[in-house]
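Structure record follows, encoded as structure tokens.
For this view, one protein chain was removed and the others were kept in their places.
Right, chain A next:
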């Protein structure tokens, strides 16, 4: 299919649709174009978006089928397309992320103690559950010193864009 300029908007749209469908289908266990509402966050995140919990709740409210616990592709597709085309939940730039960590690292140590991080993550913002916190600590903490070298972590966990 030749890519000409006037077709590029269409192609782009079709591209976006395919991406969304591919992600959706991974969680569509019954192959009936619906997914459990609890998986929506994962799907949206995997499409490269960074919504907050509040953003997610708003989005779900828009697309859920009357609190059935399920979301149908028919409603998800247009809503998600809009999100992607408008770059609604853009990724967090590395330097911004670094600044955020530095704010929490009040003593400018270059690392965070697990207790410090835990306090913030479980008490501020949109708090983590205990499970989330444990996973984060196990994943991010340096094994020997048991502290979080956030600069390294940010680099290690850099997301490579899907497209």
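Worth a mention:
Methods note: a residue touches a chain if its C-beta (ideal position, glycine included) is under 8 Å from a C-beta of that chain, and two chains touch if they have at least 3 such contacts; residues count from 1.
Here, contacts and distances are computed from a predicted model.
In the listed set "CENPP protein", "Queuine tRNA-ribosyltransferase catalytic subunit 1", "Cytochrome c oxidase subunit" or "Serine/threonine-protein phosphatase with EF-hands", the entry agreeing with the UniProt name of the missing subunit chain is "Serine/threonine-protein phosphatase with EF-hands". When the missing chain is restored to the complex, the residue among A:37, A:77, A:100 or A:147 that touches it is A:100.
Annotation for chain A: contacts to the undisplayed chain at residues 1, 3, 14-15, 18-19, 22-23, 25-32, 41-46, 49-54, 57, 91-92, 96-97, 99-101, 103-104, 106, 120-121, 123-128, 132, 135-136, 138-139, 157, 159-160, 162-163.
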